[in-house]
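Below: the structure, in structure tokens.
A single protein chain has been removed from this complex, and every other one stays in its place.
Take a look at subunit A:
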Amino acid sequence: MLRVDIEKQLGEFSLHASFSSEGRVIGLFGASGAGKTSLVNMIAGLLRPDRGTIVIDGETVDDTAAGIHVPAWRRRIGYVFQDARLFPHLDVAQNLDYGRRMNRLPSDPVQHRRIIDLLDIGALLGRRPGRLSGGERQRVALGRALLSKPRLLLLDEPLGALDEGRKLEILPYLVRLRDEANVPMVYVSHDAAELRQLATQIVTLKQGRVTSLGGVKVLT
């Protein structure tokens, strides 16, 4: 499913990560500053590795030796950021529709309905992002990423900006997503409890290196 073997120098920090996984939800675990976000940005194509390869679903999206770098907009990878990043000039419905329009996908009312119901965002469609709570914003961001029909969904600490109460509000949606949306995910978190609930496989990152790889039991 996902094979990564990259090197990247970011100032003083060096990231050298290598792993491959067939897991449905890969949990990327590590303290802040371990290089998780940089790694995910490279998978998304927003950051270019200095050396190495990234293969998604059999397609090589990065191979520095062969001079291959597929730009982010052609990767069909959904990305849910910690800070939602909804477009402030568009309402919720337009935000949700953005990926479909950009990829020139035919409209798919069935999937549209299903994802809106799954995330309970039907009542928010006419609102502007400025009028949403943090939890609502993150649910819309999830819907927006899914509706672009990605082949892989990256979630970078999607609960990181929320307080405990809000986290518990969103977590069940993520579980439902994992079980029903049928999109493989990379879930980044520094919270072992969160990953135990969601991930099927764990990659542990420490100071830019992969230190362990395995089932959720590696989270001790």
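One rule holds for everything that comes next: contacts are C-beta pairs under 8 Å (C-beta built on N, C-alpha and C of every residue); 3 or more make two chains touch, one makes a residue touch a chain; residues count from 1.
Heads up, the rule we're going with is that contacts and distances are computed from a predicted model.
One chain of the assembly is not displayed; among "Glutamyl-tRNA(Gln) amidotransferase subunit A", "Xanthine dehydrogenase family protein subunit M", "Molybdenum transport system permease" or "Phosphoribosylformylglycinamidine synthase subunit PurQ", its UniProt protein name is "Molybdenum transport system permease".
Touch with the chain that is not drawn comes from one residue among A:G52, A:P129 or A:P184, which is A:P129. Touch with the chain that is not drawn comes from one residue among A:I6, A:L86 or A:L174, which is A:L86.
On the side of subunit A, the interface with the absent chain consists of residues 44-46, 71-79, 81, 83, 85-89, 98-99, 102-103, 128-131, 144-145, 148, using the contact rule stated above.
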